[in-house]
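A single protein chain has been omitted; all remaining protein chains appear in their positions.
Which chain is which? They are A, B and C, in the order written, and residues in each are numbered from 1.
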């Protein structure tokens, strides 16, 4: 008996979960791991004849829409009891959570920033990068979230960042890489857990979450309505939400979905989280991206 | 492009195909080989219909033929032995038999010592002989030769022409043999077809071809002798347009009117008591004899005749013309 | 591979190069053209040293030559006119002059009507004529011909051979002319070089070549007549090893001992009163005469002689041999 698991995000985590699950239940898990885009494109292309049983995406909005389209199976795992309400739904539940932050290269010779707005300072001229909201869902969420928190001011902030020669080189990794080598000094809006991991492995970077607030990116886990193997799929979701499963999630430097499992880094309760209404934001996606392009990338 | 081609080969018969450059000889062979499709017509090889008029066209490999291509078509990636053994390989013969037979064919063309060489390193004539060996190695019922000996020296050419002739007859193979060398054609062929401008103008034994060419064009192409334009008149015989040559003996040989007359070389003799005096225009050495180009009637008529020794240009010699060998073509 | 080659061409002289397949003729031309480097030796074209012994080697383009390649080497991507005009283009002639002269050259070879065609669509002989036109179009001081007419019909060949000869002489161009056709060589060349096994065995006027071949091999290659092995003895003359032919007239013509004797075709006559009786082995039609292959002394000696009419095989005919034409080569 096997289970097919499509997941965005760390491959190591997926493999670890699969192995541990198989060890516990004897059900083999075939993992397909890619970017959110790749996972979603594959799901979409396969829609006439779906192959996946369980899916994890890095974009909460994708779960919302798939549910609206009736593609998801209703299941609320008993292990989700410890998951805060805003991280679960009748048809999907967070696997883990990451936050968006600034990543600063401590050797870069520029002062440590502590707020988003710090980066408009002359000291950071030509030294800031930002992931492209058009290519990275989390960067999009950040812009949308800051708009909620700051109103129109966010556009002013972005304009000044742009005037300060901030670059938008592509998805997350493309924004982070120049900062690691020192070509740039700070990422505006990096996904935090990757950088925590890198810092732990000795890179001279620091993850800074502004006091004023940031956006979190919960990673929805869902079972497809079309699954041929609902029991196994449910067992798998249960397992991911079990303490053992959540420990594995925590090991990747993400925040576990369960409030009762310790993370390796500051948790949700340590952050000022900007609440975002996913539905409202999703509806304005085109508009926000167009405005971002007009303000920052001059496209 | 080709019209009215009709060729019947008896088993074991060899027909030589003569014709001027570009008249369609190669094209004809390619049609026979099945490499080109005739729009119309029928063809039969060894009692088997290979082309019926209605669209059936046997593939080249189903026709069981051998062919020497005019451009040799030797495969550069195979050595000489493998090139020659290829038709045997296609006939699924065992390796050792292939080798024996290919070496025998190479022996025939005098190339056994080059069996291991790659064709790129052979001289032109050697390549041509490889092509020849490859065409005959499998002893197919019909062999098509497209100028197979054109790049070989005379001795080799004569030797091989004889050899091929013997081989074809011994094995009862039919062949169409394109060549530009008449003596080669006469050595090898039972009959000779003369092709002019896409049509077969005459097909006959060599002797008859020379004795009775079907048309002025054939006579001219075969270079049988001098061709003169003139008039036949029932009383005076033939008188030449361009000069004062008259052949009274031809009176009545054809209806009155304009005509061509062919005076074969063999009809012209240098004879001390000859009735005509000709001037030697050019004396051409031919190895074992000379060819005299002669002018008659103020050089307005030119004749050719062989001679045993050189004659100084511009000297005058007496001539006789044997009238029974002269042929008349009424226009 | 080549040894002892020494060729002097007077300006305007044409030397024909005859030799068996694979003897090195093409190689020699390639050396002359500068496409291969001789390890040793000197070479001069039109008074200009192009190879000195010490390593200087003029590049091909600096030698000012024209060449007909044995495999034509006409450029497939250029049309006929552009192929022929190429040497003029390299000499920086204007477009219109190039065209005029190229068309004139094409006219000479009878291909003006194909000027716009691409070579891939030409027949073999047409391609060869393109190569010929290209070699002569620029009228270079030295032209190298590698079997330039081998794929043309006899009429065209004779016409072109004459034409080339006239052109070369008119313009005072020198030429080396490789051919396998003796009559072509004799038509075009002042002198003929016979090349055997990488060496020039003899270089002489055509007549002298036939009258006095330098060696048995030359005589054999030129196919001058029958070659017999035997002994010269001071009293009995020549007696043939393989049969009963004796030529007493040759006594004293050479030191006593084994020798070869050459009996040219021209020395053999069918004469009613002839002293020898020969059996006709084969009678070969040659267009305007026959070639008789004869056996003497129980067929152990074979001779060749021309005849005017056909003779039935196996019949006996009387022969005489002119002793002054016979040549002796002491071993």
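Here is the rule we use: contacts are C-beta pairs under 8 Å (C-beta built on N, C-alpha and C of every residue); 3 or more make two chains touch, one makes a residue touch a chain.
Keep in mind that, in the parts below, contacts and distances are computed from a predicted model.
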One chain of this complex is missing from the view, so tell me which of "NADH dehydrogenase subunit M", "ABC transporter permease", "K+/H+ antiporter subunit F" or "phosphoenolpyruvate--glycerone phosphotransferase" is its UniProt name. "ABC transporter permease"
Among the displayed chains, the hidden one touches A, B, C
Using the touch definition from the top, which of A:95, A:135 or A:295 touches the missing chain? A:135
Among B:25, B:134, B:154 or B:260, exactly one should touch the missing chain; which is it? B:134
Using the definition of touch stated at the top, determine which of A:4, A:95 or A:214 touches the missing chain. A:4
Among A:17, A:87, A:154 or A:194, contact with the omitted chain is made only by A:194
Note that chain B touches the chain not displayed via residues 30, 33-35, 37, 57, 59-61, 64-67, 69, 71-77, 79, 86-87, 89-91, 118-122, 124, 127, 134, 138
Residue-wise, where is chain A in contact with the chain that is not depicted? 4-6, 9-12, 15, 29-38, 40-42, 44-49, 51-52, 57, 59, 61-62, 65, 105, 107, 132, 134-137, 140, 167-171, 173-174, 176-178, 180-183, 194-195, 197-198, 201-205, 252, 282, 285, 297-299
Across the whole complex, the chain not displayed is touched by chain C residues 33-35, 59-61, 63-67, 69, 71, 73-77, 86-87, 90-91, 118-120, 134-135, 138
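Heads up, the rule we're going with is that only the chains that are shown with their structure count from here on.
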Just say which it is for the chain contacts: an open line, a closed ring, a star, complete, or other. other
Between the Cα centroids of chain A and chain C the separation in whole angstrom comes to 90
Nearest whole angstrom, what separates the Cα centre of chain B from the Cα centre of chain C? 21
Chain C to chain B touching residues, read off their complex: 18-22, 26, 70-71, 122-126, 129, 146-147, 150-158, 180-183, 186-187, 206-207, 210, 220-225, 264-266, 284-289, 306, 308, 310
